[in-house]
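The complex appears here minus one protein chain, its other protein chains still in place.
Order of writing sets the chain letters: A and B. Residues in each chain are counted from 1.
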Amino acid sequence: MLAALLMLAGGGVAQGQDAGPPYPPVLSGKALVFPQDLGAHPDYRTEWWYITGWLRDAAGVERGFQLTFFRVRTRIGEDNPSRFAPRQLVLAHAAVADPATGRLRHAERSGRAYPGLVEALEGRTAVRVDDWLLEGGDSAQAAYRSRIEADDFGFTLDFAVDRAPVLNGREGYSQKAPDPLNASYYYSRPQLAVSGTLRLDGTTVAVSGHAWLDHEWSSEILPEGARGWDWIGINLADGGGLMAFRMRDHDGRAIWAAATTSARDGSIRIHPPGEVGFKPLRHWRSPRTGIEYPVEWAVTIADRRYRLRPLMDDQELDSRASTGAIYWEGAVRLYEVEEGAEVGDEAGPELGRGYLEMTGYAERLRM
Amino acid sequence: MSVPLRRLFLASLLRRRLASALSLLAIALGVALGLAVHLIHGAALDEFGRGIRAVAGKADLQVVGPRDGFDEALFVTLARRPEVAAASPVLEIDARLPGREESLRILGVDLFRVLRVQPGLMPLADRGGEDLRFAALRPGVVFLSDDAHQRLSAPGHSSEGEALPPALADARIAVQSGVRSLVLEAGGRVPGASGVLGVMDLGAAQQAFGRIGVLSRIDLRLTVGVSPATAQAALSALLPPGIALRAPEAAAGELGSLSRAYRVNLTMLAAIALLTGGFLVFSTQLLSVARRRREFALLRALGLVRAELMRGLLAEGAVVGVVGGLLGVALGHALAAGAFRLVGGDLGAGFFQGVAPQLAFHPAASLAYLLLGVVAGVAGTWLPARAAAAVAPARALRAGEGERAGLPRGDGRGRLAAAMLVFAVLACLVPPLGSIPVGGYAAVVFVLAAAILALPVLAHALLPLLARGRSATWRLAHARLAAAPGQAVVAGAGVIASVALAVSMAIMVNSFRVSVDEWLAQVLPADLYVRASVASGSGYLDPPALAGIAATQGVARVDTTRLINLRLSDAEPLFTVLARPAQGNWGLPLVSGSMEPVAGDAEGLPPAWVSEAAADRHDLARGSRFELPLGGRVQAFRVAGVWRDYARQHGAALIESRDYVALTGDDRVNDAALLLEPGATPAAVAQALRERFGAEHITIALPGEIRAISLQIFDRTFLITYLMEAVAVVIGLFGIATTFAALAATRQGEFGMLRHLGFTRAEIGRLIATEGALTAGLGVIAGLAGGAAIAWVLIEIINRQSFHWSMELAVPWGGLAIFAVSLVLLAALVARLAGRHAMRQSAVLAVKADW
Partner (left out) sequence: MLQLDDVTRILPGTPARVLFEGLALRVGAGECVAIVGESGSGKSTLLNCIAGLEPVDGGAIRVGDTSVERLDDDAMARLRRSHFGFVFQAFHILPHLDLLQNVALPLWLLGTAEAEAGRRAREMLGRVGLGARATDPPQQLSGGELQRVAIARALVHRPHLVLADEPTGNLDPGRASEVLDLLLGQIRDSRAAGVMVTHSRSAAARADRVLELRVDGLHDITGHP
């Protein structure tokens, strides 16, 4: 779904000196059109392209990676003819979960949109912040590629597509709260076949694996009273995909939840809030921030029960110095909890691998 | 320290307290002045450099262009280059505060990029809770450095000098854009910045100040492993003409070279003060050695080795030098601290206005100046010590050796003086070394030496003319000086040096002032001048504003000037281009060429008129081809004439407004010169203009006011030089004082005899005063002659080479006459005071002394 870089779309924008037309609402019944909707929707307040996945090198070492590009419409300077006017901001965030490192390597880039340098183009997936970029083709079948270069890591990856976008919610209208206004347009690209290179410090290795892409845009996504969310996107070993999330209130209770399961053949099943359950099993306390995160979960979707276990416990991401958020975002394995077994028991066979994102454990996200 | 050294030599310093104290003080003053100039300038440069560094942050290279900025297209080109890790664009605005004298330097930045290149410029929003980056993106918000907060929260001044409430009130500050006011909200602080500056969003700044598409600077951080030299080589080819790529430190270097000539000038003044101090040591030591001649002869007879005697005397000079030097170092720091408190880091030339430096102790500079003090002390003692060591003891021990025996005879120096003059002339032919006129300064030293050496000759020539006096005191004084002109040299050398210095500066400054005054009259022929802001400031007159001015009742004609500061090369300071109608309400003081463009130009180049500095630097004359980077292209001009320009030291060129607008499309204007209709009064038109634009947005000046203000600034600039001259003159008078104090002591027998012969005490006093006046008079005459010669060197060589401006010689006769007469009277008084205790002694005892 999203990472927490969104902070920048803070309320301060909407107050202050508004300029230009208001943010358009996200409404049910609007059909998503591809390849048009692969590209940016600059009128909406926030938008992101979010890729997570697992990589495996020739030596068999498995690592998680994450790459997010955000677009934010500030409603500042929309009447300003200057190309530097900060009408649109693009922010990028990348991380690699390497068990040998023991914690995340992460880096970020951000900038105001400026032609040729910082862009989120319309019509196809093409976002860049300086030398960081994510590009797709001009059709829903086209592959994506990305390039990231940070101080202690970098990757250049291609993402092959084998199926049409999976529309979450009601034909891509994804409700986030009981109020239908809190919603986004949201589609996923599960089972992207990854190939490319990964650099850790000075060492570059060839890698391959599977990834998941979310593209979501909205104007009023976070409901009143919500503190944060828990989200998973899992590529199942059988070729299917599983996405589930829940919004939590300040007491940690779910105020909304939803899930989408898809199969290799393209069939999709949408799960209403009642069919989605998240239950923490084990907590881990960050030695750096002292925040406690539930790193193992029991997840229920309709009649199936799953168990989530992290690639490693410490996948906390502290970006207070720049974007201001602390959250946990990491590679996880999904296990089957067999019929009749308790969730606390030894897990069953591994069903798939993907990413878990948990926000709002430090403080309420500002959106 | 050996016992004889302490007892015989150093103790002698304590015995002649007045002379020792004055020598010490003279050296201290010379050292203090030099060190203070060095400290003040160094601290100002450091502070400026610190400001540059804070603003440049981690930037490895900076792209700089004309002061008015360049096309922002370059930014993307550079930011996408693999050599560049991060590029941060900056728009720098010298924002005028409407109706106020102060201005605010506003940096429009992209805070996303500032973070990676110049973290010191990162703003911090005041409002808690709100994301600071978002607050910093809002238009109409400026973030102020702590220095700016402090400065702007203090009461200010209007351009006319009236007190005004603080510019910053209720977190609001008005700035000027064009001829309109713009109220900005002070949204927070810039904790990492130093100096008076504000930070704004780049997009907002471009819009607010009408600079869409323009950047002043791009700061680059290079990719790891790419050296600045490599990047410079790779990127320079991408830069349009007039844009330079350089290390951020180069800006401080540029300012350093800008003010170097001025600083060297001041240091030379300090050096002359120190030199005068050295002369003072020389004269006191010489007299003291003469007095102790028999003592030394006795010591030599008792077995003191010649070298020991020499060493002992040099140690006396060294002690004076060390103590004076230490005192000078302390005084220099105190002077610098006082100057910082009173006037900031600017030494009067305006290079460092607004820089608020901190005084720091500089061990190396302090030691160097201390050593200079010691050198002055030892050098001043060298000749007397040699003379003392050379004396044959038997002869000196004989009774009846007068006090004159040790004094220089002071003849046969005429030829040496003439040689010095020849050297001076030759030195004038030496070309400048890196814009420092070393030959000129050498010529000054030679002229000084010649003046001092010529003093006995002068005495020989002049004294017979004065032999007409009737009174016994006059005759005695005259006879004494005529018989012993060497003594006049001893007493008067310091006077000559300081008078020559003061006179030369007076003539030079007067010539300069007169020339500036005439120049102002020539360049300001219109009835009324309207200005929105200084060049590169945020105020300007656009076509609608100009139309408004033209439509104002009583205005017959409007001529405009556009001022642009260009970069001709990476290394040179900014070059000024004035775009205006060549013929019109603005005058142009031509020194060569003509106002008519060169006829029959095969290339059909537009005409340009260049200032003397530009002509000197770029070797231009009428008919030369001269290229200027305008509007991102190189445009050639044909030089039609050379004009005198005192306003822009680094060169200026005047081109026709229509050529400029055609080349750049920039139709804004800084100044407008108005010719009024017959019958219209300047006051009425000014009032109408103020009503139209708002009094705080435009500055309206009458030529007379501009002249007055310019001359006021001129005088302020030279204030510090007057101060240093005064110190040198005081040191010169010290020379008279010590010499006469010493002489009076040796002449008690003479005074006793004169009392017996019927001189009253008052007549003895008059005798000493007359001798002082005569000595000083000779020194003053030699100083006047030397000063006139030095003034010529200053005007024709040093100023020409340092500042590239010419001036007409104008001697302030009246001032010089008053100065000379007062100095002679002062010398008489000083001599009289110094000889006072000789007159107190009983005449009875005095005649008993065996001398």
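Assume contacts are C-beta pairs under 8 Å (C-beta built on N, C-alpha and C of every residue); 3 or more make two chains touch, one makes a residue touch a chain.
None of the values given here were measured: they were computed from a predicted structure.
Trainee: What shown chains come into contact with the chain that's not displayed?
Mentor: Looking at the complete complex, the unshown chain comes into contact with B.
Trainee: Consider the whole complex, including the chain that is not shown, and state which of B:100, B:480 or B:707 touches that chain.
Mentor: Checking each option in B:100, B:480 or B:707, the one touching the absent chain turns out to be B:480.
Trainee: Out of B:371, B:472 or B:809, point to the residue that touches the absent chain in the complete complex.
Mentor: Going through B:371, B:472 or B:809 one by one, B:472 is the residue touching the chain not shown.
Trainee: Of B:621, B:762 or B:818, which sits in contact with the chain we cannot see?
Mentor: B:762
Trainee: Check each of B:123, B:749, B:765 or B:835 against the chain that is not shown and name the one that touches it.
Mentor: Residue touching the chain left out of view: B:749.
Trainee: Pick out the residues on subunit B that sit against the missing chain.
Mentor: 400, 402, 404, 470-472, 475-476, 479-480, 482-484, 749-750, 752-753, 755-763, 842-844, 847-851
Following the convention adopted for this analysis, only the chains that are shown with their structure count from here on.
Trainee: For subunit B, which residues count as touching subunit A in their complex?
Mentor: Touch residues, subunit B against subunit A: 72, 75-76, 79-80, 86, 89, 110, 112-113, 115, 130-131, 133-135, 137-140, 201-204, 206-207, 212-213.
Trainee: Under the stated contact criterion, what part of subunit A meets subunit B in this complex?
Mentor: It comes out as residues 7-8, 10, 12-13, 16-17, 74, 76-77, 80-86, 89, 110-112, 114-117, 130, 322, 324, 366.
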